[in-house]
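Left out: one protein chain. Kept in place: all the others.
What follows is chain A.
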């Protein structure tokens, strides 16, 4: 077996580079790599932070309506108050007086009824019990046959009947 040390020394010499970079170049390249890593890490942190935010972000609290009763837009409602009954064969007859719209909360809106029985009233949307008082009468004896539901559009044809015996 040839002398291993000599063979290894010869082989190691063959592995030696012909040129070598300046040490300053190595140092500068190393600093640039480190800087890139720092920048990359910072960018990664920002991306992660944004991602985390994107995952956990929730819309802020929904703006609350101001407390208290919110004024609602009044809807125009028209109809007629009629006297029904009386002598055999008598046709319904419009009567003047007042009509009263009352919702479930007890809020009421009152309007005048013309002598021909027609009335126009503006009320917020809602469900109302409608009653009427003929002019000269002491108490309400007229009412709509069913609760009136007012939506957000004009409502016509409400009939408030006053039954006469």
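Quick note on the criterion: a residue touches a chain if its C-beta (ideal position, glycine included) is under 8 Å from a C-beta of that chain, and two chains touch if they have at least 3 such contacts; residues count from 1.
By definition in this document, contacts and distances are computed from a predicted model.
Asker: Could you tell me which of "ABC transporter", "Sulfide dehydrogenase", "RNA polymerase sigma-70 factor, ECF subfamily" or "Nucleic acid binding protein" is the UniProt name of the chain missing from the displayed complex?
Answerer: Cross-referencing UniProt, the chain left out corresponds to "RNA polymerase sigma-70 factor, ECF subfamily".
Asker: Using the touch definition up top, pick the residue from A:26, A:115 or A:149 that touches the left-out chain.
Answerer: Hidden-chain contact among the options goes to A:26.
Asker: With respect to the chain omitted from the figure, which of A:11, A:88 or A:151 is a touching residue?
Answerer: A:11
Asker: For chain A, which residues reach the chain that was dropped from this view?
Answerer: 1-2, 4-5, 7-17, 20-21, 23-24, 26-27, 30
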